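Mind having a look at this structure? Questions to follow.
A single protein chain has been omitted from the complex, and every remaining protein chain is retained in its original position.
The first chain written gets the first letter, and so on, giving A, B and C; residue counts start at 1 in each chain.
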Amino acid sequence: MIMSAKVDTSLPLEYQTEQDRMNILGFWVFLGAEIVLFATLFGVYGVLYERFAGGPTHKDIFVIKDVMIQTVLLLTSSFTMGIAIFEMRRHNLKGLIIWLVITLALGAGFLFMEINEFIHYAHEGATMQTSAFLSSLFVLLGTHGAHVTLGIGWATMVIIQLLKRGLTPTTARKTFIIGLYWHFLDVVWIFIFTFVYLKGLVA
Amino acid sequence: MEHQQSKSFPISHVIGFVVSLVLTFAAAGITLKTNLSFKVIMWIIGSLAVIQAGMQLFMFMHLREGEDGKTNLVNMIYAVFMVIVIVVGSIWVLTSGHAAH
Amino acid sequence: MKKILLSLTALLPLLVLSGCNMVVFEPQGPVARSITDLINWSLIWMLLVVVVVFGLFGYIVWKYRERPENKDYEPPEEHGSTLLEIIWTGIPILIVIALTIPTVKTLYALEEAPKGYEEKEPITIHVTSADWKWIFSYPEQGIETVNYVNIPEDTPVLFKMTSASTMQSFWVPALGGQKYTMPKMETEMYLVADNPGSYDGQNTNFNGRGYADMKFEVLAQTDEKFNEWLADVKETAPKLTESEYDDLLKPTHMGRLTFSNTHLEWVNHADPHSKAYTNPELYRGHGYQGKTFEEEDNYKSNQPNVMENHGQGGHDESEDNHGGDHNEH
Partner (left out) sequence: MKAKITMEVTIMSIKWDEFFITGDPLILGSQIAIVLTMIGAVAGITYLKKWKYLWTEWLTTVDHKKIGMMYIISAVLMFFRGGMDGLLMKAQTAQPEMGFLDSQHYNEIFTTHGVIMILFMAMPFLIGLMNVVIPLQIGARDVAFPQLNALSFWLFFSGAMLFNISFVIGGSPDAGWTSYFPLAGKEFSPGIGNNFYAVALQIAGIGTLMTGINFIVTILKMRTKGMTLMKMPMFTWTTFVTSILIVAAFPIFTVALALMTFDRLYGTHFFTVSGGGMDMLWANLFWLWGHPEVYIVALPAFGIFSEVISTFSRKSLFGYKSMVFSILGIALLSMVVWVHHFYTMGSGPAVNSFFSITTMAIAIPTGVKMFNWLFTMRKGRIKISSAMLWALAFVPCFVIGGVTGVMLAMGAADYQYHNTLFLVAHFHYVLIPGVVFAVFAGLYYWWPKMFGFMLNEKIGKWHFWLFVIGFNVTFMPMFFLGLNGAVRRAYTYSAESGFAPLFMLSAIGSIILAAGFAVFCYNIYWSIRYADRNISSDPWDARTLEWSTASPVQFYNFAKLQEVKSLDPFWHMKKKNEGLTLYDSEIEEIHMPSNSWLPIYMGVIFGIAGFLLVFEWHIAAALAAIGIFAGLIIRSFDYNEGFHVKKDEIHRIENAWRKTEGEVHDHVS
């Protein structure tokens, strides 16, 4: 914004101006902070994960089938988000928007499952207030879920802007950044899948 | 930026997607269907998770792309260092000494 | 320059004032002594560092200060000196190593019964800290005291420590270092007193309104006197009941109490699955009160801010309103 907007057209749209490059770098740094944030939640979970206080344990509440579906939904959405960015780089606005919408639909599916999962837990008598284990579980999953929710809302804003303004360096940069965010949430999920669900289900 | 603009089929994405599905199901299978010890299973599935995360970073998020690719890499390495400090450090400190009930 | 002199002159009367009777430098037992030795060792090196830096600082600032005579002096371009930089990296490394070795040794040694006392059968005393008092249980002897603890001289005492409420820290500076007491956990510490005598102990970890007065006395006695005291307590002291104990745990100050049984009969707060004696109602202070959460294992009290007098020398402190009367103890 400060540098006069010198445009380097040899680069993909989202990298063309200095300000856009700075935004993208800034977002990567922000992702570094997000990694630390989730690491802390994982650390907390790792410390508290066997403190059931007489309440339900992992095996009492985890349902592997649902978790697998959630995982596949999110993995697929990460893939479709990749395709969306791929289409953006080919300057195919329509393709971009279609793949973004598919991504969000998958994300919404994931969220739907997660909310159901929470309701199911509550039915089993497993709430955030039951035990330290459940507090840390709900907050870890909930933080991830809240990020997905935020991502959906944010991506919707970006889609509206794409529809209104078409593909410009600015909208391209915004799309690229939401793409990074979405992939990142998938990365976090991989670790939740492994170190929460699978770990809890090891015989 | 090197690739893609010209290509019409996102081959690397498809490969990445397939591999990530394979890794996911492999981890689930090892956890649920084998009788290995807890430690061994955790090491295996932990490694699979790290591989899969790395793949996302490089293949989907284009970590090293652009003029700040190197910065991004350093950023991620530092973040991983922090993860180890926070997770391993906390668990070590809080389960040693008297806390090792 | 002037400033260093000033701070040094400020230092001198202080040293005189406090005399050299600082409790940390007058250890009364082998545990405290090992720490004091470590501290003295570190002081030598720290003094060296201080002398070198202050000396260099004084010399350089004095010599190169701007004076009317050197107004025209233009300092040379200078970017560093590898040799010097290696020196002032290397020497501190050596100093740190010199400090590390005894530190690690002492850290390990403090976890065991002190050297020379391994043979002696230690006695075990359970310490339970509560708001704002210290409860000492002698499981082998079957007695319990509050706010004072008698120990035999020259005998290792193993304190097994826990808390019935907040996190506290058990410290008897004349006899050794401190360690935290925490609910549902157990920490351990060995202390030995060389000679009969009375030593001050206190909580150092802030835990609310009554913190400043959370003190106790350690009385080291000869074996004879100690056994006499034990016999006396067993004969004359009352028995502690569960309901008295519940009252005891309420946030109050009190004098000394003595019982001829221990609360370990019904609860050991070190057990991770023991009952939690928390009742927010008793901690209401000034200001806006939020909502509190009822726990299954809370001991229910429907009478906030009501506390009966209890025990000998009981001294209760009920609602301490803001602007209250805390100064009378």
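For this structure, a couple of remarks:
Convention: contacts are C-beta pairs under 8 Å (C-beta built on N, C-alpha and C of every residue); 3 or more make two chains touch, one makes a residue touch a chain.
All figures in this text were calculated on a predicted structure; none of them were measured in a lab.
Under the touch definition stated at the start, the shown chains contacted by the missing one in the entire complex are A, B, C. Touch with the chain omitted from the figure is made, among A:25, A:101, A:167 or A:201, by A:25.
Annotation: of C:129, C:147 or C:205, C:205 touches the absent chain (contact as defined above).
Counting over the whole complex, chain A has residues 1-5, 18, 21-23, 25-26, 29-30, 32-34, 36-37, 40-41, 44, 47-48, 51-53, 128-133, 135-136, 138-139, 153-154, 157-158, 161, 170, 174 touching the chain that is not drawn. By the touch definition given at the top, chain B reaches the unshown chain through residues 68, 71, 78, 81-82, 85-86, 89-90, 92-94, 96-100. Interface residues of chain C facing the missing partner chain: 3-4, 6-7, 10-11, 14-15, 17-18, 21-25, 32, 34-36, 38-39, 42-43, 46, 49-50, 53-54, 56-57, 60-61, 64-66, 70, 73-81, 84-85, 88-89, 92-93, 95-96, 99-100, 103-104, 106-108, 110-111, 131, 165-167, 169, 171, 173, 176-180, 182-185, 187-188, 200, 202-212, 276, 278, 280-281, 283-293, 295, 297-298, 305, 319-327.
The rule is simple: only the chains that are shown with their structure count from here on.
Across the two interfaces under comparison, B-C and A-B, the one joined by more C-beta contacts turns out to be A-B. Chain centres here are Cα averages; for chain A and chain C they lie 47 Å apart. Listed for chain A are no residues, as none touches two or more other chains. Annotation for chain B: no residues touch 2 or more other chains. The touching residues of chain A, counted against chain B in their complex, run 11-12, 15, 21, 24-25, 28-29, 31-32, 35-36, 39-40, 42-44, 46-47, 64, 68, 71-72, 75-76, 78-79, 81-83, 86, 89-90, 179-180, 183-184, 186-187, 190-191, 193-195, 198-199, 201-203. Those residues of chain C lying in contact with chain B across their complex are 185-188, 272. Only residues 1, 4-5, 8, 10, 13-14, 16-17, 20-21, 24, 27-28, 31-32, 35, 38, 41-42, 45-46, 48-49, 52-53, 56-57, 59-61, 66-68, 71-72, 75-76, 78-80, 82-83, 86-87, 89-91, 94-95 of chain B touch chain A when the two sit together in their complex.
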